[in-house]
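Apart from one protein chain that is not included, each protein chain of the complex appears where it belongs.
Moving on, here comes chain A:
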Amino acid sequence: STGAAGGADEAMLELGRQVFLTTAEPPCGVCHTLANAEATGTIAPNLDTMRPTAEEVRNALMEGPGAMPSYADTLSDEEIDAVAEHVAAVAGAE
């Protein structure tokens, strides 16, 4: 994936992983599979298959398309950027 081309550094990616697994409420990994984060949720699309770009993840987090909740009011911009870069960087990589 080229999602991290925006210049995400290691700290940002680590923050993204934290948000993905624990900070977000509900955590992304409860519903989504993402092998790199050892997340095995099955109710929502498998991110390793979907391989979204950072922009697509950011949009989805802000909007909450379909049955997905919006995180616009519960995560900071920094957290949303971090999880978007993290997912884009690792999805489908394993």
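Just so we're on the same page, contacts are C-beta pairs under 8 Å (C-beta built on N, C-alpha and C of every residue); 3 or more make two chains touch, one makes a residue touch a chain; residues count from 1.
Throughout what follows, contacts and distances are computed from a predicted model.
Peer 1: Of the candidate names "ATP synthase gamma chain", "ABC transporter permease", "Sulfite oxidase" or "NADH-quinone oxidoreductase subunit M", which one corresponds to the UniProt protein name of the undepicted chain?
Peer 2: Hidden chain identified via UniProt as "Sulfite oxidase".
Peer 1: Of the residues A:D9, A:E38 or A:E63, which one touches the chain left out of the display?
Peer 2: A:E63
Peer 1: Mind listing the chain A residues that contact the chain we can't see here?
Peer 2: Residues touching the hidden chain, for chain A, are 26-27, 30-31, 41-46, 49-50, 52-53, 55-56, 59-60, 62-69.
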